[in-house]
Structure formats: structure tokens, C-alpha cells
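Read the structure below first, then the notes.
Removed: one protein chain of the complex. Kept in place: all other protein chains.
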Amino acid sequence: MAMTPHTVIPDEHYTSTGLSHRKLLMWIFLGSECLFFGSLIATHMVNRGKAALLHGESPACLLDIPITSTSTFVLLMSSVMMVLAVSSAERGKLGSMRFWLFMTALLGSGFLLFQVYEFNLFVDEGLTIGTNLFGSTFFTLTGFHGTHVTIGVIWLLSILAISFIRPDMVKNPLNVDIAGLYWHFVDIVWIVIFTVVYLVGRLGVECAGA
Amino acid sequence: MATASIAKRGMFARPIAPTGLWSWITTIDHKRIGALYGVTAFILFLIGGVEALLMRLQLSQAEAGVVTPEAFNQLFTMHGTTMIFLVIMPMGAAFFNFMIPLMIGARDVAFPRLNAFSYWTFLFGAILLNASFFTGSAPDVGWFAYAPLNGPGFSDTGVDYWILGLQVLGVASLAAAFNFIVTIINLRAPGMSMMKLPVFVWMTLVVSFLIILAFPVITVAITLLLFDRQFGTEFFNSAAGASPLVWQHLFWAFGHPEVYILILPAMGIVSEVLPVFSKKPLFGYTTVVLAGIIIGFMGWGVWAHHMFVTGLGPVANSAFAISTMFIAVPTGIKIFNWLGTLWGGSIRFTTSMLFSIGFILLFTIGGISGVMHSVVPSDAQQSDTYFIVAHLHYVLFGGALMGIFSGIYYWWPKMTGRMLNETLGKLHFWLWFLGMNITFFPMHFLGLDGMPRRVYTYSEGMGWDFWNAFATVGVFVLGLGLLVFLQNVWHSRKNGEAAGNDPWDARTLEWSIPSPPPHYNFAQIPHVYERDDFWHKKYAEGADGRPVRTVQGAAPSSEEHGHGHNIHMPTPSYYPILLSAGLTLIAGGLVSHISVSVIGGILALFALYSWVFEPPTAPETQTAGPAGHARDKRRGGGKR
Partner (left out) sequence: MEPHSHPSEKPHPSPLNYIVIGVILTVITAIEVWAFYWDVPMPLLVTFFIVLSIVKFAIVVLFYMHLRYDHKLFGSMFTGGLLLGVGVALGLIALFGNFFVGDRETAHAPEPTFTPTIIAPRETPTGTQTPGGGTPRPVTGEGVFIAKGCGGCHTIQGLSGAVGQVGPNLTNIGTVAATRKPGLSAEQYMRESIEQPGAFVVSGFAPVMPALRGTMSEAEYQALVNYLVSLK
């Protein structure tokens, strides 16, 4: 970063790049998270097709594309809500920011409910985390993703609450922006999981119920 | 940053006294945090050293009965884990913490409270890991804990402590790395472009990136292992169709970048020390920096060279052998640049300089045995023998540790304001140089002669007795050197010569301020015009190219006069240590009782939210007089 020498007396908010420390931190953190989810996805992938069969067929047969497509859509819509919340914050519209934040958290929770429903369905069919290799990798991967979504929902609701009790702390749109980056990241990880685990994972697998 | 005005006080009054135990517990000053890291890591170094001593005593004779086989397994596991995660990395962190802001002209790191959190999490993680000794079994599966030995049914609760301890330590390292990346990118003094940074700062940046990218992989690996052990998953269970090799791949994909995390800081230190004591700039600054960056990248492509004997197949073996051979190139480039720095220089053989030169020699020896390992058929013979033990100790003791001690001797005056005794220092160096070679060189012979590692004893007829006994003698020489160092430290506390700002006539910014630095570091943030800016303020280039002292010298400016008005430093805080404690309790509860985890969770949530609401700088200190002398009536005035 070349800087032209001119007399700048840096105050305590000086930065070399003109960028926010915290925003930079979030982006670096997301880069790091790529390795985390990459390793989990890789573990699922290298074990593909090796799991013991469940009721005589591949455990991947339990994956339900219609249901998961719906939950994917819900999460995708939550990203739209999120970016609208950030946009409202940038334009100083506290009321609509609160509304969109609430909607994001709502849809995020909706996604989580879908996950819980799906997990229960699998457990009823006899697939738990310890049943076989597919159960282990599937529940671990989607479980960690779901945990990230949960943390995101709590974060958004916290911002919402803070916007009521300490509105001065949300004056800076940066806070919502940074939360938004995290939320979108969680969404794009799901894009990868949906494609790799569900769509590709279910292809070519022969199942009784087709 | 939330610059809210607090309408009411928080639950506990914000600590602002500058001295006393609480000031250390709540400190967010990078210099104090660096000191804490240094002292803690040193104590753990002694513990790791005792573990090594016990092993060497056991191996000094055939079929000695010094320790049981089970104890031996715990010793080599804990020695490795301790030295890597609890000694070398934190010693590096000690210097990152103390020096980086000073070298880039900043007042502190980007996130001071996060910095404190990193330290406390490290301390608590170290305690958690070592607590396993008191529960009957420390981990005993090797520091790399291969599957299936690491799995349920094949190993004891020690492995659970290992997992959870590493998880906690991982959080500490990650937080610190994030902090340093933002600090180095965003808090450089005006005019300090990236290519004017001291090499040590560059290496810290590369190491920090390696940490944030490699630690998630081991986090996944040990989480999967924890799940196998506690929740009945099948990740490494071959009977379920899984391959135990997945563990090895995940571990070494982390593990290889980890060894560069261990060595690059020391290489950075050497790159600082050699120019100062050769009175010459670093030869090929750009090349050295680029080589460091390239090593960081290439380090990701060599991991399976730790797995040459697992049957990867000829294609994989060849690919990793070639990449491993290639990574010797940027390393070699650095070595030649260091030699080029020495060449033609006006050398001063201070203790620090001796350690750096020793580093070059010993690390090169370790590097050569490393290249020998890269040849797959050779490695097939060397694997799991003492040849590898020799290699790793040459690079980690002769390399990383000697480099770190070079830094200790170099920066001691800056950190403490007092000089260490040079005679004792040189004695320390020679005892360690000698002792290190006595201990580890024979291991090359023992290894090629077939002595396996991680085995608690050997039979009389193997012919290994002599060199083992010889190596054990070396440990005592090393111990003697350590005692000399401790005596030096103790003596220098009261009797060490006062250091002044710049005892070494050095080149970088940290030497332009008093020793020890005032808590705000720089009274005025300097403007930087070139690399080694401080040197160029002291010296101009004469007609024959030699340095000529400039008339004004290095203008001490207002720092000498103790000014520093109206500098708003971040205020100490309770929440970092509370959050660390909460997270460690969560981890500890998973090996003991879940109620502990619940308590930890509540504590962590409380600390986290309180932290969020707490402004970085307490408003009530902003109206105080000279920085640091905040007057708080309840605490009875500012004391120094």
C-alpha cells in the first residue's frame, strides 16, 4: 500500500488502508472458515459410497430433494432480507432495518426448523450419527452448518434488541454490514452443501422408493 | 467502533490502576501480554524439558527401569505436544505481541482485548492439557495421535484431554493470528508501505495467515475424533468402511504448515539480528520476504511426505517427494541471503549474533537431513527411527529455539531496560551449541542403525548403548546452559547495565523509543520514509558508501521528555479472562461433568455480551491528565 508522504497526525482511529479493522477481521475470518467447511466437506466426499447400507439400500436414499429445495429457498430468501437490512442501515432507516433484521432471523429460524424436521425424519428411519459412515459425515457437516446458522440468528436478534435498548450502538451501519457478511457466508456454504451432498449425492443412487 | 457515552456504569467498575495483580489480570497492553506469553512459555519449556530428561535417562542404558512403558508413551506425547504448542508457538507469540506494534509504529494491536483473550485462552488451554497428568493418564498416543490408536477402545481419557486442550489452544492461536493480520495491514505508521516492513513483521504476517488457514483443518480432525470417541461416529473406523488414513491426511495437512509456523518467526528474528550486528542491511530484502511468502504457499503442498510409508502409491509418493525437494529452494535462498548479509560486514559477536549464526548452521544441518527424507526409498528406512528425531531437533532446537533465544538476547534490553551479561550469554550459547550437537547428532547414527523411535527401551545386544549414553550426557550440558541463562536473567534484574533507547545501534523503529517503552509506545507516531527508517535518521551515506553519523543523530523528540499528553489508550478489561475461563470450562466439562460446561457456557455468554457493550476506551479516563495517570477517586489516585 504506497502512501504519499504528507503530514498526517494519526489519531486513535487511524488506519493504513482506510478500511475498518472489524470488517477486515470478518473477511479474514470467513477465509479461515472456508478451510473449516472445506475439510468437513472433503471428509464427506472421500467417504462417499463407503457407508454400510441402510435397509438394503444406500443411506443417501433418505435425502429428500423437494423438502431440502424448499429449505434452501428459505435460506436464500433470508439472504435477501439481510441485504435489505444492511441497505436500510446504510441509509439510516432504523425502522426498516429492524424489520428486515427480524425477517432474516425469522427465515433463518425457518431453515433451522426444516433441518430439525429432516434430522428427526432420518433418526426415525434408523439413521443416526453413529449408524454408519454416511450418518456420521452427514450429521456432522450439516450439524456444524446449522450451528453456524443458529449463532447467526442469535447475533441478528441481539442487534435487533440492542437497536431498541441502545440505538446509539447501531448508528454505525458497519455493525449490520459485518453481521450480514457472516450471514451470507453461511448461506453460500449451504449452496455448496446442497449441491454436493444433496443433489450430486442423490444422483445415480438406486432407491426402492425412487 | 462503538463510541457510545455510557449513561451508567457497568456491573463492575472498569479496572484502571496501572500496577498490582489486577492490572496484570485485566491488562490489554501488548507489551504486558507479550511478557506474560514469554514467562508462561518459559515455564512450560522447563516442563517439556523435564519430560525429555526423563526419556533420555530411560534410554541412556539398555532396558533401564527408569520409567514404565506406559509412562514413556505419555512422556514422548506430552514432550512433543508441549514443545510445539506450548513453547515454540507462544514464544513466537511473545515477540509478535511485544514487538510488532513497536516495529510498525503503532500504539497497540488492532484488537487489544482480543489480544488479552488470546493469552488467557492459551494459559488455560495449557493447564487443561497438563491436567491430564493428574487424572491418571496423560495422552500417550504420540503428539500426532494416529488412528485407530486414538480411537475409542484403544486409548484412554488422556486423548480426550489432548483433543480438548488443543481445541482451546487453537482458539487462542486463531484469535491472535486474526489480530496480527489486521494490525500489520491496518496499523502501520504513515509512510510504512508493506515493502518497508521489517522482515520479522513480514514473517509474522505469513505465519498468521498459515495459522488461520491450517488450524481449521486440525479443528475438524480433532472434532471428528472427539465424535468417534464420544458419540459413536465412524469417521476413522475401518470396520465401517472408513479409512484411518483420513486422520493422517487431515492431521498432516495442518501439521506441515504448522512446522513453518514454528520456524518462520525464528527466521524473521535472524533476519533482524544479522544486519544489526553486521552493520549492513539485509542482503536481498525483497528476496527474503518473497521466499518467506513462497514457503508459506508451498508448505501446503508437501504434507504427505509424513506418510510415505502408508502405501499412498507411486504417483502420490512421487508428487509429494518432488514438492518437498522444491520447498528446500526458497529456504536455501534465505540462507544464502543471510550469508550475504554477513559477508563484508563489520561483525560484532554479541550473544544474540552467536545464536543467529548458530541457527544458520544448525538449521542447515536439519534441512539437509530433511532433504534426505524427501527421497521416498530413503525415507522408508528412516521413518519411525531416530534419524527423524535427529532431523526434527536440529530444525526445532537448533533452528527455532536458537532463533528465539537470539531474539531474547537482542530484545531483552528493549523489554526490560537492562542489559543481559554478555559473558554469561556467550557461555550459555556455547553450552547449548555443544550440548545440542552432543545430544542430537548421534541420533543420526542410531536411526540409520535401526533404533526405532517412541519405544521405551532397547535390548543390550543392539549396539546402541554407547551413543544413547552419549546423547544423555548432552542433555546435562543443555541443562547447564539453561542454568547459566537463568542466572543471567536473575543477575540482570538489579545489576544489569541500563540499556537506554538503542544499545545495539540498531535499524528499526522499536529502538527509537525508551527502554522499556512507555505504555503509549510512541509519543508521536513517526512518519516513515524508507526501510530501516530509524537507521537512516541516524546515518547518512558517506562518499565511500559507508555510514556517516548524521549531525542531529536520531532525534529523540519528545519521547525522552516523558510527554504523552492526550493519548487515549484502550482501557484494561475483565472480560477477556472471563471469556477464556468460560470457554475452557466448556471444554473441561466435556471430560468431567456436563454441569461444568453449562457453567462455562453461562460465564462465556456473560463475558461476551459484556465485552460487546464495553467501549474499548472507558470515557471516564479520557479527561485525565498525562496518559496512564488516570485519576479514579475510588482507587485512590494514580500510582506508578
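Every chain is named by a letter (A and B) in the order it is written, and numbering of its residues begins at 1.
Assume a contact is a pair of C-beta atoms (placed from the backbone, for glycine too) under 8 Å apart; a residue touches a chain by one contact, two chains touch by 3 or more.
Because the structure is predicted, anything quoted here is derived from the model rather than measured.
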**OP:** Identify the residue among B:Ser23, B:Ser193, B:Ser243 or B:Thr617 that touches the chain left out of the display.
**Re:** B:Ser243
**OP:** Sort through B:Leu312, B:Ile335 or B:Ala390 and give me the one touching the missing partner chain.
**Re:** B:Leu312
Subject >> Contact set of chain B toward the excluded chain (per top definition) >> reply: 1, 3, 185, 209, 212-213, 217, 239-241, 243, 246, 249-250, 253, 300, 304, 311-313, 316
Original post:
Hey, which chain A residues sit against the chain that's not shown?
Top reply: 13, 15, 17-24, 27-28, 30-35, 37-39, 41-43, 45-53, 56-58, 60, 65-66, 69, 72-73, 76-77, 79-80, 82-84, 87-88, 90, 132, 172-174, 177, 180-181, 184-185, 187-188, 191-192, 194-196, 199-206
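As a convention for this text, only the chains that are shown with their structure count from here on.
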**OP:** Averaged over CA atoms, how far is the centre of chain A from the centre of chain B? Could you give it in whole Å?
**Re:** 33
**OP:** Sort out for me which residues of chain B touch chain A in the complex.
**Re:** 1-2, 4-5, 107, 110-111, 174, 178, 181-182, 185-194, 212-217, 219-221, 223-224, 227, 231-235, 240-243, 246, 250, 253, 524-525, 527, 529, 567-568, 609, 612-613, 617
Original post:
What part of chain A is in contact with chain B in the complex they form?
Top reply: 1-3, 5, 7-10, 12-17, 19, 21-22, 24-25, 28-29, 31-33, 35-36, 39-40, 43, 46-47, 50-52, 129-130, 132-133, 135-137, 140, 158, 166, 168-169, 172, 175
